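Yeah, one chain of the complex is gone here, protein chain that is, but the others are all in their spots.
Letters A, B and C name the chains as they come in the text, with residue numbers starting at 1 for each one.
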Amino acid sequence: MTITVLLFASWADALGSRLSVALPEGASVADLLRELAGRAVGRPLPVPMVAINQRYATPGQRISMGDEVAIIPPVAGG
Amino acid sequence: MTITVLLFASWADALGSRLSVALPEGASVADLLRELAGRAVGRPLPVPMVAINQRYATPGQRISMGDEVAIIPPVAGG
Amino acid sequence: MRAALITRPIDVAALVAEVAHPGTGATTLFIGTVRDLHEGRAVTGIDYEAYEPMALRECEAILAEAAERFGTDRIVVEHRVGTLAVTEASIAIAVAAPRRVAALEAQRYVIEAVKARVPIFKREHYVDGTRAWVDNRGGSVAAASAVGAGITP
Partner (left out) sequence: MRAALITRPIDVAALVAEVAHPGTGATTLFIGTVRDLHEGRAVTGIDYEAYEPMALRECEAILAEAAERFGTDRIVVEHRVGTLAVTEASIAIAVAAPRRVAALEAQRYVIEAVKARVPIFKREHYVDGTRAWVDNRGGSVAAASAVGAGITP
């Protein structure tokens, strides 16, 4: 399946603010992060959280076709 | 010695906002409070603090001629 | 640092502006207002009375303690005296600090200390036309123990 991933801040600078990623059916958040790490080898990016449909997701959580998936670098609001 | 005592709030309502009180030389804060209690018998007044020269005083502290003495009912600032 | 007892309405925006500084990361403002209910009784207004020179001295001492403890001297407090209507501000405290923890904790330190120590007194006006002196421990004069209780040696 192909999912669209939104990126922000340093991750958007490195990989763009919107990315299409091909993942096997039933892929998890950790699978997505491994795939993105491959695209960012050697770049000093901070460890991100992942959100699915605007809620923080756990590493084992599965991603489904059509989900809104986002890479959330360390936050800095306030 | 005669000292002038400032009073506030419920104590001022009961006894006036300024009182002359005759006390023996070397009288303490507790002596003053006993004297005032005699003047307020039967009235529902709250237990006050006493300030000498604008600082809270302890019951055993001595009062000297010329001190600025004040009866401070429970405070309600804020 | 600045403390004042004032008779005009408190201008809270001016207090916020007064503590502002390019090194400020966080500003806190606390406003105490006259509310329409106290322990179930409908309140229409409050008289605030102060032992003014001592109240000012205590406020200044509190600000100095907060400055020492929290590392910022950008603190102002104004307390109103006189008769206030419901929704009017009786006190405002503004604090600015490089970091939020100092601004939050200094604010709390100052309001708690003012309520505990500063010789300011209030008399509530009720809808039925009666008035009573009340204090920050929740008591009213009518409910308080008689004076004798506190002065038995």
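A few notes on this one:
Basically, a residue touches a chain if its C-beta (ideal position, glycine included) is under 8 Å from a C-beta of that chain, and two chains touch if they have at least 3 such contacts.
If you're wondering where the values come from, they're calculated on a predicted model, not measured in any experiment.
Within the full complex, the chain left out of the display contacts the shown chains A, C.
The residue from A:T2, A:S20 or A:Q54 that touches the chain not shown here is A:Q54. Contact residues of chain C toward the unshown chain are 12-13, 16, 20-33, 35-37, 86-87, 98, 100, 103-104, 107-108, 111.
Considering the complete assembly, chain A touches the hidden chain via residues 6, 8-10, 13, 30, 33-34, 36-37, 40, 42-48, 51, 54-56, 70, 72-78.
Quick note on the criterion: only the chains that are shown with their structure count from here on.
A separation of 50 Å divides the Cα centre of chain A from that of chain C. If you average the Cα atoms of chain B and of chain C, the two centres end up 24 Å apart. Chain A and chain B have Cα centroids lying 71 Å from one another.
Shown for chain C are the residues in touch with two or more other chains, of which there are none. Not a single residue position of chain A touches two or more of the other chains.
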